[in-house]
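Yeah, one chain of the complex is gone here, protein chain that is, but the others are all in their spots.
Right, subunit A next:
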Amino acid sequence: MRPTFSIICFTVLSGIGYGAWFLIGLGVAVGPLCSAPGARCAIPFDSFAGWPVAFACVSVGLLCSLGHLGKPARAWRALSQWRSSWLSREGVFALVTFVPALALIVLSHADGLARLSGALLALGSLATVYCTANIYASLKPVRAWHDRHVMPAYLLLGLYGGSLLLHAAATLSGSPWRPERFVLLSGTIVLAAICGWVKQGYWRSIDAQPPVTPGRATGLEALGTVRAFEAPHTEENYLLHEMGFVLARKHARKLRAIALVAAFLGPAAFAALALALPAASTAAACVACASGIAGLVVERWLFFAEAKHAVTAYYQR
């Protein structure tokens, strides 16, 4: 499938944005609140620092997704068919999640309401990314997407990217070291390992998928070996342009290695560095976050570009 900038940008940015919002929401819902007498705000400062960055990621990601549309001005129509369409459900949850996200800031002084908003924010973020993953996982003709690893990968990678983002935002804002930071950092390292393991499993799984042959696609395989000898058209059409992308499969091994190192190994190493050397934690957090996001972009580019659509079998590609 052709990897378009708009969709990669959308899935990566909104994924880590919702991941960060999930962590913030969860932290507020179940974590310790600021109980210092006279404190203006019940929410820990780390969460406050990460909130606007996550807001920016989510918003930019969602706006990017409009770039993929042929008629972006009609995007509002996409909210109507939530009964059958995962894309529609994703749109609904994406917008609805802004309500608890904003409520969290507005109600930050009120313990109970802040906790409720946090819980709703976490749930909304989770639901949105779940729907995003299902947009792809529900498409049977693209075997590499209709795979059991796709859903956990989207959820975990969003969470992981979110944790990198939160850590970078917290250190950059100069908030003092808090015990939550230790939980966040060690969590990031564990998540990096799990994400790398899931992606490895995903790649093993899609490599083992048998290709769709022209014989299967035409139903003529029972008669013998089917070979395309004349295409219906001499130039590329929409189908070949959109679904006949080959480059990524040619260089899959190298690109997968790059994704693994940049997205998971590198950031995990820098997170460990930040744990060991709190003095270097700001720089380490920034490098980890930048490397992680770059790695996730490569990973997502591969997710689209490596996937092969069944229709290419008619063209024997």
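For the reader, a short list of remarks on this structure follows.
Following the convention adopted for this analysis, a residue touches a chain if its C-beta (ideal position, glycine included) is under 8 Å from a C-beta of that chain, and two chains touch if they have at least 3 such contacts; residues count from 1.
Please note the rule applied: contacts and distances are computed from a predicted model.
Per its UniProt entry, the chain excluded from the display bears the name "Fe-S-cluster-containing dehydrogenase component", taken from "ABC transporter domain-containing protein", "Peptide/nickel transport system permease protein", "Probable Ni/Fe-hydrogenase B-type cytochrome subunit" or "Fe-S-cluster-containing dehydrogenase component".
Here one chain is not drawn; of A:C9, A:A101 or A:V142, the residue touching it is A:V142. Across A:S14, A:S88 or A:T188, the single residue that touches the chain missing here is A:S88.
Although one chain is not drawn, the whole complex shows that of A:L95, A:M151 or A:A228 it is A:A228 that touches it.
For subunit A, the list of residues touching the undisplayed chain reads 1, 68-72, 74-75, 77-81, 83-88, 91, 135, 138-142, 214, 216-233, 235-239, 241-243, 309-311, 314-315.
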